Structures are given as structure tokens and as C-alpha cells.
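With one protein chain withheld, the remaining protein chains of the complex are depicted in position.
For chain A:
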Amino acid sequence: MQIFSCPFCGPRPEYEFHFGGDLGNHRPEGFDAVPDQKWADYLYFRNNPKGMAREVWMHLTCGEMFSMTRDTVTMEAAPGEALAEGQP
């Protein structure tokens, strides 16, 4: 059982968390003006790095969205960092 750390609740078992994608994968602005390749990048292409990855995760029980740095080789995960401004 891997333990992840929610910025609000602290360490909790991995099954309480849900993966939210790469950190910084922002939805393109502009609707029809956005080229197909940019939509495809946003929707379907992932960074999938070997090593350190910056990701968005959600703690399902408290609803906190946060960023987490995780090593995809060793599975070591740093404590989550709150995404909301001004939150510890």
C-alpha cells in the first residue's frame, strides 16, 4: 500500500486518491480558433516522464486538488502541495 500525503488531511492510503493529469496541462483558450493539433496535445498526449513527474491529484474524501511530485521509477512521492492560493 502506497501512502500519499494530502496537503490538508496528511498521509492517507493511495486508494483515497485519484490521478488528475500532468500539472500545467491547461485547457487551450479560443474555442474554434484552437488548431486541432493543440486540442489533441491537450486531450490525448501526456508527458509520461521517466523519473520526476509533476502531477495533479485529488483526495477523494475531502475533495482537495493538489500538485504532487512523484518519481515514476521509484514510486517515491513527495507531500502534496495545495493548488489554492494562500493555502498551506
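Simple rule for what comes next: contacts are C-beta pairs under 8 Å (C-beta built on N, C-alpha and C of every residue); 3 or more make two chains touch, one makes a residue touch a chain; residues count from 1.
One rule holds in what follows: contacts and distances are computed from a predicted model.
The listed options are "Sarcosine oxidase, gamma subunit family", "Peptide ABC transporter ATP-binding protein", "Carbon monoxide dehydrogenase large chain" or "Ferritin-like domain-containing protein", and the UniProt record of the chain not shown names that protein "Sarcosine oxidase, gamma subunit family".
As for the chain not pictured, it touches chain A at residues 1, 8-13, 15-16, 60-64, 84, 87.
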